[in-house]
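All protein chains of the complex are present and in place, except for one that has been dropped.
Chain lettering (A and B) follows the sequence in which the chains are written, and residue indices restart at 1 in each chain.
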Amino acid sequence: MLTVLLQQGINGIVVGSLYVLVALGLTLIYGVLVQINFAHADIVTLGAFAAYFFTHAFGGSYLASIGIALVVGGALGWLINAAIFAPLRDRGSELLPLIATIGVSIMLQNAMLAWFGPIPYAFDTPYSEHVIRIGSTFFTVQSVLIIIVSTTTIGLLYAFMKFTFLGKALRAVSQDRETAGLMGINPNYLIMLTFVIASALAGMGGALLGPVLVMTPFAGTSVIVKAFAIVIIGGFGNVEGTIIAGLLVGLIESYTTQFLDPGLIDIVVFALLLLMLAVRPTGLIAEKREENV
Amino acid sequence: MSNPEIAEQPITSMANSILTSRRFWLILAAIVISLLPMIFTDSYWRTNLIVCAINVMLAIGLDFIIGYAGQLNLGQSAFYGIGAYVSTLLITKLGVPFWIAFGCGVLLSGIAGMLLSLFGVRLRGHYLAIASLGFAVITYQILLNWISLTQGPLGIYAIPPPPALRLAGLPIIEFSNLANLFYLTAGFALLIYVLLDQLVRSPIGETLTAIREDEVSAASLGINCQKWKVFAFAIGSSIAGAAGCFYASFVGTLVPDAFFITESFTILAMVIVGGMGTLIGPVFGAILLTVLPELLRGIGDLRLIVYGVAVTLVVLFMPGGMVQAARLTAARVRRVVRGAGTEATT
Partner (left out) sequence: MIKQPFSSLLISAALAGSLLVSTPGTLYAADKVIKIGALFPMSGPGSYFGAQDKQGIELAIEQINKTGINGYKLEVQFEDSSCSPLPATQAAKRLLEQYKPNVVIGEECSDATLAIMPLMEQAKIPFLNAGSSSIKVTEPGNPWTFRIMPNEVMQGVDIATNAYKKLNARTAVLLYENTNAGIGNAKVFSDTFTKLGGKILADIGFGRDVNDFTSIATRIAGVGKVDVIPTYTLEGQGLKITQALAQAGVTKGGGGQSIQLGTIWLPFGFEQKAGKASLGYVRIVQFDPTDKREIVRGFGQAFKAKYNQDPTHINAHAYDQIILIADVVRRGAKDAQSIRDGLAATKAFSGVTGSVEFDKTNQNIKMDTIHYMETLPDLSWKALGWN
């Protein structure tokens, strides 16, 4: 029993750290803009495809493809900000970008369908079939890679937010928009930067998820609903909370599969979400922050 | 319409007063509805008309919650599904007559909306949005997993249409006839529209708007904000329930996938594209977003790409929705006409 608990713990952490990468982007954008990018899921998908084609069509190494996906994601984020969020920023409604990005999402999914077709791609990496067994637990090298890459990335992001001037400015904006102005930084620049970072994370998440996901043009959408839940459980815009919540959701998923039924995963996750809203609407980690809605 | 120019032109003013009279528009809408099935005689377009009527109900119900009461509800798909499943299960499992089952479906989705709203009264903005989204996910998953009750993905089939209407002295009205079913659903949508229109112009509507604009000062005026928010939520969600009942009896097949959370976003898109905070906007938003993908069927595989681009462009270039675009166009036409008129007289 103990090994099963331990094994499911490992499974949960691996999946959870992938969720964290996706959810962090949503949280960062929400923190700065108080808006939701619905096309975030499709950036994940495009990241996965970018990595796939880099490795399978051009023979690049998988590790390098993670970097490619990061760049592709960042570029897409820049584009979506420039095309959708920037023009709508002064309209004052948080719903307009949401609906516009729904349109973008429909467009991207169907454009990918036209290009890549609906047959799932087999994204094999040198690491995904290599299994390590310790005692009666097992995990693939790919899982180890997922943990290493996501931990490093999260660490770097954290250091950037904590120790660099720009990072501090970002946090300042997400707490109070006027402060940024006082710091002498153009808020538009900061918002653009947030989008690029958030989407680069999503693209990279895609490269790591590619070998895990059923890789079709709709792959990202299977992750995004859970990413929404994670963002809320973690407290909107709260980076630490999102990390904890992401791992928590990963663990819920594996333990629900073990002890209940995989069909009930979403019910358990969202029941927790409602419970969370009932008892602690500010999220797992309370942050002093005016509710600016 | 406080246009100072109107006073100078008595004829325009008369035309204007007719155009702004609600009774005129009501009669016009009734005429259009009664003519539509005669213009579109094939069953494909009549089917689309019924889908339009159902989507109009969903959109104006949601608009009442979001646009008037200012509560961001992403759970409309759940209320839609509750209405559909409650009424269908009552009819197929217990043999309850259609209209009683309809009432129960409406009532239960209203109660569900009320409960969600009671839960959410202390949450605002995005937190409420997420609570309602969570509610929609859970409802969908229950419909999917409680197979012994809902049949889950196995689906419920051969759901009968609403029973024929037998009025003394009139021929029997069968609702297996699509034109009649359209009259029923569109008539219902019109009725709901008129009732909501009355409601938003009544003191209740003003109260809701006051709460939406500034809850603190509304409360300071002695308004019980919570009570009114719950009220608005209950109304809007029971309308979605009614739409669900019609959906089930019209399509005849029920699977949970029809009430996946993306349906909530589709309905929200109808409200936004039409023009939030007006009742007429979401009507046209619903019609546009229902008809557009059908019109685009001709271009085959590119259909949804074009649809996605269209939705994005509408939001980018008409952020106030179709209503605002129509107003601006009307204003421009009026200016041009007046310009031409002055030229002619001089």
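FYI, a residue touches a chain if its C-beta (ideal position, glycine included) is under 8 Å from a C-beta of that chain, and two chains touch if they have at least 3 such contacts.
Keep in mind it's a predicted model, so treat the numbers as computed, not measured.
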Residue among B:48, B:77 or B:139 touching the omitted chain: B:48
Among B:147, B:165, B:221 or B:337, residue touching the chain not depicted: B:147
Residues of subunit B in contact with the chain not shown: 42-45, 47-48, 51, 144-145, 147, 152-155, 157-158, 247, 251-255, 257-258, 292, 294-301, 303-304, 306, 310, 313-314, 316-318, 325, 328-329
Where the unshown chain meets subunit A, residue by residue: 4, 7-8, 11-12, 14-15, 110, 113, 117-120, 122, 124, 128-129, 131, 133, 138, 140, 209, 212-216, 218-219, 221-223, 225, 253-254, 257-258, 261-263, 265-266
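By our rule, only the chains that are shown with their structure count from here on.
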Of all residues in subunit B, those that touch subunit A in their complex: 66, 72, 119-120, 122-127, 130-131, 133-135, 137-138, 141-142, 144-145, 261, 265, 268-269, 272-273, 276, 301-305, 307-316, 319
Subunit B-facing residues of subunit A, complex: 34, 38, 84, 87-88, 91, 93-96, 98-100, 102-111, 113-114, 225, 228-229, 232, 236, 261, 263-264, 266-267, 270-271, 273-274, 277-278, 281, 291, 293
